[in-house]
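Starting off with a structure, shown below.
With one protein chain withheld, the remaining protein chains of the complex are depicted in position.
This part shows subunit A:
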Amino acid sequence: MKSHKKEIITVAILMAAAVVIFAGILKPEATQTKKCSLIYIPKIRDNTNDFWTSVISGCKMAAEEYESDLEILAPDKEENIEEQNKLLKKAIEQKPDAILFSPSSMDASDELLKEAKEKGIRITYIDSYTKEELQDLTVATDNVNAGRMLGEYARKLIDKDSKIAIVSHVKGVSTAVEREQGFREGLGDYADNIVDIVYCNSLYEKSYELAQELMRKYPDLELIAGMNEYSAVGVGRAVSDAGAKDKIAVVGVDCSQEAINLMEMGVYKGIIVQKAFRMGYIGVEETIHMLNGDAVEKNIDSGCELVTPENMYNSDIERLIFPFS
């Protein structure tokens, strides 16, 4: 034959058409997300603390759903910055794809985090962050907003002459600073009535003692705000033990079963509950998305709700404060 060239071209065109048509019929499978190795370092692991328990279980749930490896390295005390750094160092040595981190300090972990970044490890902050921006992603409650909601609610409980005290957790950490700021904003002109701010280093005993001391120091105190679970529960215990629940209103941030008990007893007048499970879940989910190269929002607010004795058994609040398992 003189020339097969054209035949070959024709065949090729027809084949290409066939392939295109069949490719149209057979849609490609959905792309699988990559399996990632992640390490989460929370501030503390404590079974009595609903907040951290929920964050961790949210993380685990998301990791399981996305079939990724997640290791939890947790210190057993919240103010233990040294131990957290030790764990962070250990985590960096394992070279995971990403480290999820809830810094206990505004700056003490900067060196290590920079080292991690140099090694190509992605950093996600959960719940709190450092002064310097070292993270790729932050998932946290808008703590200013949380504080503001608490302040606005507290304002309704008291009048303009009522004295207010704040028991906060760790001086200088982002959550403490922002919640206090928001709380003051929410109180508005009542903020001038804040007589004292003390720090309990996230210890029930210390906040209990501090609350007792406050009650001694200011006998006409009408409202104490606890800025995290440890602070608020310590205050609640002290007020309950002192039999002052009708005299002193306790409001706080973060929930635990003890806090629920105290609310049922009428000690707690309001709690701001962070969506902890959601925070942990989204933290892991978005980190995996980021590692897969998908576009992610850099700052994600996981949200919070005000819980009062009146609404605590409403189904939407119920879902939030009683972990489903």
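Assume a residue touches a chain if its C-beta (ideal position, glycine included) is under 8 Å from a C-beta of that chain, and two chains touch if they have at least 3 such contacts; residues count from 1.
By our rule, contacts and distances are computed from a predicted model.
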| item | value |
| --- | --- |
| Choices "histidine kinase", "Putative aldouronate transport system permease protein", "Molybdopterin synthase sulfur carrier subunit" or "Exo-alpha-sialidase" - which one is the UniProt name of the chain not shown | "histidine kinase" |
| Sole contact to the chain not displayed, among A:D241, A:E264 or A:D294 | A:E264 |
| Contact set of subunit A toward the excluded chain (per top definition) | 1-3, 5-7, 10-11, 14-15, 17-18, 21-22, 25-26, 29-30, 57-58, 61, 257, 260-261, 264-266, 275, 277-278, 281-282, 285, 313, 315, 318-320, 322-325 |
